[in-house]
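Data first, discussion second: the structure below is written as structure tokens.
Then we have subunit A:
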Amino acid sequence: MAEFEPKLIAFCCINCPSSSVTVCESMGMSIPTNVEVVRVPCTGRVDILHLLKAIESGADGVYVAGCSDGNCQFTDGNVKANRRIERVKKLLDEIGVGGQRVEMYRMSAAMGPRFAEVAREMTERVRGLGPSPLRR
Partner candidate 1 sequence: MSRPFKEVLTSGEFVVTSEIGPPKGTNIDKMLHHIELLKDKVHGMNVTDNQSSVMRLSSLAVCHIIKDHGGEPILQMTCRDRNRMALQSDLLSAYVLGVRNVLCLTGDHISLGDHKGAKQVFDLDSVQLIAAAKNLEQGQDLGGNKLDGSVEFCVGATATPEADNMDSQLLKFRKKIKTGAEFFQTQAVYDMSMLKSFMEHTQQSNTKILAGILVLVSAGMAKYLNANVAGVTVPQELIDEIAGAEKGKALQKGMEIAARQIKQIKDENICPGVHIMAIGKEEIVPEILEMAGI
Partner candidate 2 sequence: MIIAEQKPIQEIKAMIASYQKILVVGCGTCVTVCMAGGEKEVGIIATSLRMALRLDGKKPEITEDCIQRQCEWEFVDALKDRISKVDAILSSACGVGVQALAERFPDKPVYPALNTTFMGMPEKHGLWIETCRGCGSCELGRFGGICPIARCSKGLLNGPCGGSQDGKCEVSKEMDCGWQLIYGRLKTLNQLDQVEEILPPKDWSTDRDKGQRRILREDVYYEQTV
């Protein structure tokens, strides 16, 4: 049987993490094709509903890539996003989908390889969890 390839959605701030994507690409590192990126002006724009809807629509995992600590150009959009992620994790645990399918990552643009690393890390994590129970 072919190995399960998780479908992931990454909500990605157009600042540091998006630059990080560019750095990745310029270094010739590929971002796994199972990760689809949705760009947002700031991770502070990512709503609980967006994450839940992504899971409902069949994503096996969702993560949010925000700027590193203290580097949000809107002061603390990344911190606010992080708190929402915590609530989504609890909700998904309650529902039975599993909170581990959702994560927040912080990165600076200079950490180019980090974006690819995060994409792989999350892919591996979700692969370990198996397909979303909503897709079974």
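One rule holds for everything that comes next: contacts are C-beta pairs under 8 Å (C-beta built on N, C-alpha and C of every residue); 3 or more make two chains touch, one makes a residue touch a chain; residues count from 1.
The candidates came about this way: all candidates are chains of the complex that A comes from, given by their letters.
Since the structure is predicted, the reported quantities are computational estimates derived from the model, not experimental observations.
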For subunit A, as assembled in this complex, the candidate in touch from 1 or 2: 2
For the subunit A and candidate 2 complex, residues of the former touching the latter: 47-49, 52-53, 55-56, 91, 94-97, 133-134
